[in-house]
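Note sheet for the following structure.
For this depiction, one protein chain was excluded, whereas all remaining protein chains were kept in their positions.
Up next, chain A:
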Amino acid sequence: MATVTTAAPRIGVPGALKHPVLRKLLLLALAAAILVPLANARWASGSWPAALTVDFSDQLTKASVWIIDNRDSHPLFVYFFGHISNAVVLSVRAVYLVLLAAGWAGVTAAASLVAWRVAGWRLAAGTGVALLACGFLGMWIPTMQTLALMVVAVLASVVVGALLGLAAGLSDRMDKILRPVLDTMQVLPAYAYLLPVVLVFGMGVPAAVLATVVYAAPPMARLTALGLRGADKEVLEAVESLGATARQRLLTARIPLASHELLLGLNQTIMMALSMAVIASVIGAGGLGDRVYQALSTVDVGAALAAGVPIVLLAVVLDRVTGAAGEGLGEEPRPNGRARWLFALAAAVAVAVTGRLVGRLDWPEAWTLNIAEPVNRAVDWMTDHLYSGVPVIGGTADWAAHFTTWVLDPVRDTLQWLPWWSLLLIVAALAWLIGTWRTALTAVLAMAAIGVLGVWTPALDTLSQVLAAVAVTLVLGFATGIAAARSDRVERLLRPVLDVFQTMPQFVYLIPVVALFGVGRAPAVAAAVVYALPAVVRITTQGLRQVDPAALESARSLGATPAQQLRQVQLPLARPALLLAVNQGVVLVLAVVIIGGLVGGGALGYDVVAGLAQGDLATGLVAGVAIVCLGLMLDRVTQPTERRAKKGA
């Protein structure tokens, strides 16, 4: 209704028709004026009308029971899925056995030497220290399990992603089909991927690896396609004029020209695979993620951190090494490069063999360091002193209660009070204003699908949490981003903090927020804010810093104060970056709000958790699809017209 009334008074102004924004709003108002009375007359209700919902739970339950009953006999499973599952198990096992056979010394040496060759001495030292730290924390075996799973998942993702990317890069038709699918896959919360694979493969490593591949392959595919399509036309023409065949052109020109994008794709795939490998502990992936999960079930923040730190170390090392490999690509090869590689290989083998001869394959137990206890003491102190009754500012639990009653409840109640068609209109208006009629249509259809699935009310509950979290994230993120853009020192201080926070497993955030804010929607929102903040800060900072120095200089010479420079020059010029920050913020917040179901966030996230936990796939799948729709809607509503080349925090 709100849209209709705001647009209506302007109908009489003919000049308004020339303005695209107003024209869109007018058209929408016109459509609404016809459709809304019809819809309202037929299904007069505030919430989504029951007549328009379809109940899938019977079919879904039947399907899941059928799968469980036929998993060991039906040809589809025995001859197809069974082989996939078997291949995954065998490959993970093979990698795991190799890692164990190399022993801790061998693995550390090999990793450091590889890092030395591709990224130099400093990163090599960092890699070695990081791996040793994993051992010191008593996490050597879980680290190797996660690593084995990761190696297989990353290899599979790279192969699948590169093949898809090749297809999309060479054929326009494939590109048209694949691009929207890949774009969409990137904005979906990881949780939504877990249920379908569990349905087919059951709990365990195969399901975990496959979910990881589905999650991590898209960036590789997008960047491969991008690299192939972005190749310099002149170079290609030159190669063609030399009479090269299609295959020669591909192998000698297009792929080498795309190598930067390929390496960037590899880097993003590795990072996404790692974050998924942790979340997949919910479906029996084992390894470090499982340790975090187990520790959280006993409110053991210290133990969760002991398993979380190796994950962060692995992430930082892998990110830096692949990143450095990408940067070093354009340089001339060193004269004796091959000899150095041989030396590195020989040294790694020598260390592994020595380790074997000395009989020190397992990490010695005496060398482990127990960080769990001091961490837990610190957390206890925090809960004791900050929870409630702190003079003047009140305790964290009081804040959470106030946030719930003053922000979350009103937002949720408003959303649920609004008639269903008005929400669809708002979505359409927002998506159309910022994008094209296509994005608007997708957004509206996604929103309507949520209603059809019969989860309108919980979805709005989730939406209210997302909106509140995004608002807080943007306020904090823009403020921090502006501070970092104005001062080099602030940025230098922030950079390592942001790096660590961006790679932390989402799980680890949950327990400290419960300790601080209690159980409910407020802690879920808090975890989401902490998770999304680094990306928003980073994008804002970059956007502001890239503002044309000449524009700033001229503003300064005209005597603008720093505040005026910021408001009238930097912020308007950085608008695309700020919009991107909003989009990223929304996507990341949604991912964690969903996981917030584990700490009382309720709504859709809870349904997914409950579906996984009770083996009730009907509930879980419906909620999962609704999350997908919600993610799609939120992305389209915040998505500027031109798609960015790359995404991902």
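In the analysis below, a residue touches a chain if its C-beta (ideal position, glycine included) is under 8 Å from a C-beta of that chain, and two chains touch if they have at least 3 such contacts; residues count from 1.
What we mean here is this: contacts and distances are computed from a predicted model.
**Q** Among "GPP34 family phosphoprotein", "Glycine/betaine ABC transporter substrate-binding protein", "Cell division protein FtsW" or "3-oxoadipate CoA-transferase, alpha subunit", find the name that the UniProt record gives to the complex chain excluded from display.
**A** Going by its UniProt entry, the chain not pictured is "Glycine/betaine ABC transporter substrate-binding protein".
**Q** Hey, which of A:Ile68, A:Ala125 or A:Leu558 is the one touching the hidden chain?
**A** Looking across A:Ile68, A:Ala125 or A:Leu558, the contact with the absent chain belongs to A:Ile68.
**Q** Using the definition of touch stated at the top, determine which of A:Pro206, A:Gly355, A:Pro419 or A:Gly481 touches the missing chain.
**A** That would be A:Pro206, which touches the missing chain.
**Q** Looking at the full complex, which residue from A:Leu26, A:Ala39, A:Leu52 or A:Ala87 touches the chain that isn't shown here?
**A** A:Ala87
**Q** Against the chain that's been left off, what residues of chain A make contact? List them.
**A** 68-69, 71-72, 77-79, 81-93, 96-97, 100-101, 145, 148, 163, 167, 170, 198, 201-206, 245-247, 281, 283-284, 286, 290, 293-294, 296-300, 302-303, 372-373, 376, 383-384, 387-388, 397, 400-401, 404-405, 409, 511, 514-515, 518-522, 596-602, 606, 609-610, 612-616
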